[in-house]
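What follows is a single structure, written as structure tokens, with notes after it.
And now, chain A:
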Amino acid sequence: MIIPLPHVLLFSLALFGIGAYGVLTRRNIIGILISIELMLNAAGINLIAFSKTTALAPETGQIFAVFVIAIAAMTATVGLAIVLALYRARKTVFADEVNLLKW
Partner candidate 1 sequence: MGPVESLRHFIPELVLLGGAFTAFFLDFLLKNKRLVGYFALLTIVAAACLLKAPPKESLDLFYGFFHLDGFANLFRVLALIAVAATILIAFGFSPLRDRYEGEFYGLFLFMAFALITVAAANNLLMIFLSVEFVSILSYLLAGFLKNDLKAKESAVKYLLFGSVCSAVMLYGMSLLFGAAGSIDLPAIARVVDSPAMKPLGMIGLLCFFVGLGFKISMAPFHMWAPDVYEGAPTPVTAFLTVAPKALGFAVLMRVLASVFGESYRDWRQVLMWLSILTMTLGNLTAISQTNIKRFLAYSSIAQAGYILMGLAVFPSPLGKDGVLIYLFAYLFTNLGAFAVVSSVGDRTGSDEIASYSGLSERAPVSAALMTVFLLSLTGIPPLAGFLAKYYVFAAAVEARFITLVVVAAVNSAVAAYYYFRVIRTMYLVPADQPALPKPPVSAAAVTWLMAAGVLGIGLFPGFFIKLILG
Partner candidate 2 sequence: MTSHLLSWITFTPLLGAFLLLCIPKRAHNSIRWIALATTAITAALVGLAFSLFRASEAGFQLVERAVWIPQFGVQYLLGMDGISFPMVVLTALISLMACLGSLTHIRVKGGREKEYYFLFLLLETGMMGTFLALDLFLFYIFWEVVLVPMYFLIGIWGGPRKEYAAIKFFLYTLAGSLFMLIGIVAVYFASSPHTFDMTLLTTMKYGLLFQKVVFLAFFLGFAIKVPVFPFHTWLPDAHVEAPTPISVILAGVLLKMGTYGFLRFSYPLFPDAARWFQPAMGVLAVVGIIYGGFIALAQTDFKKMVAYSSVSHMGFVLLGLAAMNADGFRGALLQMFNHGTITGGLFLLVGVLYDRAHTRDLNDFGGLGAKMPVYAGILTFFSLASLGLPGLSGFISEFLSLLGAYQYSKLITALSAIGILLAAAYLLYMIQRVLLGKLNPKWAALPDMNALELSTLVPLMVFIVAIGLYPKIILEYMIPTLDGLLGTIRGGI
């Protein structure tokens, strides 16, 4: 069964929206990072879906998606490292408590 493209796109949009919502509302930085992953994955789903339908060369989208996964992993790694460092220094992982720098 082939899922129609609009359905996939709506799904990815929803995923993206959930990610965005999470980014805006999660207090915990790790939660925010996870939300970001959701957004990235939404894009990945788009890429795969398009590579199946509109792409001139299907492999482009797939390769792109693989890279996206890799980048997402990288972001997560670096992000976690930074959050860890932050936690060591500040004893917090809440985004709203990180406001030394302002105005």
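One rule holds in what follows: a residue touches a chain if its C-beta (ideal position, glycine included) is under 8 Å from a C-beta of that chain, and two chains touch if they have at least 3 such contacts; residues count from 1.
These made the cut because all candidates are chains of the complex that A comes from, given by their letters.
Just so we're clear, the structure is a prediction, and the values are computed from it rather than from any experiment.
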Options 1 or 2 - which one, within this complex, touches chain A: 1
Contact set on chain A toward candidate 1 in their complex: 9, 12, 16, 19-20, 23, 29, 32-33, 36, 39-40, 42-44, 46-47, 49-51, 53-57, 60-61, 63-64, 67-68, 71, 74-75, 78-79, 81-83, 85-86, 89-90, 95, 98-102
